[in-house]
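Only a single protein chain was left out; the remaining protein chains are all shown in position.
And then chain A:
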Amino acid sequence: MIRLILSRIGLGLLTLLAVSVVIFVLTQILPGDVASSVLGQSATPETLAAYRHELGLDRPAVVRYFVWLAGVLHGDFGTALTNGQNIIEVLWPRLRNTLFLAGYAALLALPLAVGFGILSAIREGRLTDRLANIVALLAISMPEFFVGYLLILNLSVNHEWFPSLATVGADTPFGERVWAVTLPAVTLTFLVTAHMLRMTRNSVLSTMSTAYVEMAFLKGLSRARVVTRHALPNAAAPIISVIALNLAYLVVGVVVVENVFTYPGVGQYMIDAVTKRDVPVIEACGIVFAAVFITLNTLADVTAIVLNPRLRHPR
């Protein structure tokens, strides 16, 4: 089992390496040229060349890739081309903000989704089940910016319960921070709950048709006990992988929500960089997103391995 886990982790690292190559290659073919966009239309070819040399853009791509990779491995993402800021210094607090928002949303969405998913399975076909499904579907059917503006309109403009802008600084106290990001967190919850809820419900229900669940019923156990003790543990693996996917989406997919609430997260930073063709920043954001995504999925795989009784207790 240990070997299986290690190989899974190794595979994750390998994927991350492959992603870094893809990100690097893709940013190279991004249209436009940093030098001309920074120096403006009036720059002469000589000044452009000199500027490119200064940035190291005239070296071969392979060399630049390894220089960049070595830097990343040392925690050095280089400096932003447009304003010369050290990327890691800007990125780190923003990443913390993004993770804070994602964590907050996960804290709301996870118990809601798994709890109602299990409840739906226990009360399959009854009112609770249908209601949970309809509400979850409604929530996922609305675009996130729409949900966001709807929340702003109702809860901050009409009632002034929450701020419409989630602007937080490095020194914002914790309580105020929570209050400020509540609306974006709720918006994200709307987005991810349905998927996890339906997966939990369906996964539990598919184990409900197994012979050992029938056996559990024939032993005279209550439906709640059968679901929680016999069906749920064996349904866990697919649920966990869907949860991991959604958690990753919470981090990676917040771009729109961050924009709606002008929240200083990584997504906003990345969009900014794309419009300015600031390649090192794009690369840094890309690799951070990829790392989060791959870490969460590897974690899900490892959890599924650990939960498998056949692997935990070999013959």
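Note that in this section a residue touches a chain if its C-beta (ideal position, glycine included) is under 8 Å from a C-beta of that chain, and two chains touch if they have at least 3 such contacts; residues count from 1.
Please note the rule applied: contacts and distances are computed from a predicted model.
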item: Hidden chain of the complex, named as in its UniProt record, picked from "histidine kinase", "Sulfur oxidation c-type cytochrome SoxX", "Rod shape-determining protein MreD" or "ABC transporter ATP-binding protein"; value: "ABC transporter ATP-binding protein"
item: Touch criterion as defined above, residue of A:Arg94, A:Arg198 or A:His230 at the omitted chain; value: A:His230
item: Residue, one of A:Gln85, A:Thr210, A:Thr228 or A:Asn259, that touches the chain absent here; value: A:Thr210
item: For chain A, residues in touch with the removed chain; value: 209-212, 214-222, 225, 229-230, 233-234, 307, 309-310, 313, 315
